[in-house]
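Okay, here's the structure, questions in a sec.
Here is chain A:
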Amino acid sequence: MIYNPFPMRVISKREEAPGVRTLKIEFIKQEDHEFFKAHYKTGMFGLYGIYGEGESTFCVASPETRTDYIECTFRQSGRVTTTLANVDAGDIVTFRGPYGNRFPIEEFEGKNLLFIAGGIALPPTRSVIWSCLDQREKYGKVTIVYGARTVADLVYKHELEEWKQRDDVDLVLTVDPGGETPDWQDHVGFVPSVLEKVAPSPDNTIAVLCGPPIMIKFTLTALEKLGFTAENVYTTLENRMKCGVGKCGRCNVGSTYICKEGPVFTAAEVQQMPQHDL
Partner candidate 1 sequence: MTRILLNSRLDECLGAWRSAGFSVFAPVKRAELTRFDEVQKAAEMSLDIVMPERTIKDHFFLQTEPLIKYTITKQQIDTEEMVPPERKRVFFGVRPCDASGLDIDDPLFGWDYKDDYWFKRRDNSVIVTIACAKADDFCMCTSVGLAPDTAKGSDLMLHPLKDGRGWLVVPHTDRGKALLEPVAGMLQEEAAETAPVPSIPAKFDLERVTAWLASPESFESPLWREVSQRCIGCGSCTFLCPTCHCFDIQDEGDTYSGIRRKNWDSCSFAMFTMHTSGHNPRNTQSTRWRQRIMHKFNYYRGKFGVNSCSGCGRCTRQCPVDMGITETLQEISNLPK
Partner candidate 2 sequence: MSEPFEPKIVAFVCTYCTYAGADLAGTSRMKYAPNVRIVRLPCTGRISPMFILKALQKGADGVLVSGCHPGDCHFAQGNYHARRRWTVFRALLAFTGIPEERVKFSWVSAAEGAKFTELINGITDSIRALGPFEQYQELQKVIETQSTY
């Protein structure tokens, strides 16, 4: 029934950054996998769990173009994530989902894409990035601006390397002042100021922005300065969730249930929400 999760097997675990790990998990039952393949679209989230500890909500970090497995990236902090951080390949975990809405990537076709992410918020962005890169011909120029506190805190380092090598992707990396290592070649500075420096053109461009609330706030101002309209900026919201299906009553921001009506919103929609409920 409604709260019964799918059993999943851990394929592999990867250390991304201090305290941050990525789990790659696969469906054990064929019918569960079919359900997922039929319903998953980039931007949706799920409840990842482990029996005995509970469930925790994060996005599906793998793109809709790759549905043989699910990847999720999380920071070890609470009871569930601490246990999930300690699983090994072959262990059984659970997944409930996919829930929520999606990034309308068909509507992005023919447009330039600007991805902006901060810290641990690269995973939801990465799901859209790969969904678009896997159908590269459909989109225009792709720019990725990614920042973290320190060099060590950058996640998906091997993929950052891959994007850097590609000619059809413009990758801009930055770390906060003081977070750079002696051999750091890229930018030093906060994402909004680096963004203004790089100054991508807003013409025919969709921006996808994910990060901590404070970064979102300042980056939106920077995007506005660059000429982006709030309708062309997409973001995802997160709140504490228990059910994921609009029943448990805690994830709403104003009248908007993040789990049912989100997690993907345009900046224009977010601006309509009561800011003190975020």
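Behind the choice of candidates: all candidates are chains of the complex that A comes from, given by their letters.
The working rule: a residue touches a chain if its C-beta (ideal position, glycine included) is under 8 Å from a C-beta of that chain, and two chains touch if they have at least 3 such contacts; residues count from 1.
Computed from a predicted model, the values in this text were never measured in an experiment.
A.B. asks: Every candidate listed belongs to the same complex as chain A; state which one touches it: 1 or 2.
C.D. replies: Of all the numbered candidates, the touching one is 1.
A.B. asks: In the complex of these two chains, what residues of chain A are touching candidate 1?
C.D. replies: 1-4, 7, 51-55, 77-78, 81, 92, 213, 238-240, 242-243, 245-250, 252-255, 260, 274, 276-278
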